[in-house]
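Removed: one protein chain of the complex. Kept in place: all other protein chains.
== subunit A ==
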Amino acid sequence: DIDDVGHKYYLELELEDVLDKDRTVNCTAEVLYHLGSKNSAPDVQVTVQGELRSTEEADKEFYNWIRSLEKELVAENIPDSHGNVPPELEPIHLLAWVASGYVIWQNSTENTKFHLAQVKHVKQVKRSDEDLQFDFVVLLHEMVSQEVLPWQVTLLWHPQRGARVSQS
């Protein structure tokens, strides 16, 4: 407890690579929830102790594939009702996760627990620069209230520059 400021949490975390279950990496984090935190996102500082595996090959392949499409990519319901994700859309699913992470961070309090429930809709938007742009509508499930709510979020991604959220 920090008087007049809020609550600070010190965390030791173990990250597991969802795509490579044997790979784990430790990290530490500090999270500060501001008093009366309705309007501001918690402050987060993370230190990763170790290396994340390189995804250069797969990133390049995906980037080139999207850039080569004549029509902008559009998809919905990822996964579908039965939990299926077409293999070529798995990278989109993963990017949606990143985008959701941002939204979850912006909307978290000490009394919320969010998960990405489904990517309702995704639309690629062609850009004049080298970034890929995806406009998502994601469904986030909040555990405590049990609500599943849609959120719009736009993600920019580039193999070297990484992911950034532009508007949400």
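We take it that a residue touches a chain if its C-beta (ideal position, glycine included) is under 8 Å from a C-beta of that chain, and two chains touch if they have at least 3 such contacts; residues count from 1.
Everything below uses one rule, namely that contacts and distances are computed from a predicted model.
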The chain that is not shown, which UniProt protein name from "Dynein light chain roadblock", "CBPA2 Carboxypeptidase", "dolichyl-diphosphooligosaccharide--protein glycotransferase" or "Nuclear cap-binding protein subunit 1" does it carry? "CBPA2 Carboxypeptidase"
Sole touch to the unshown chain from A:68, A:81 or A:160: residue A:81
I need the residue numbers on subunit A that touch the omitted chain, in ascending order. 18, 79-84, 115-118, 139, 141, 143-148
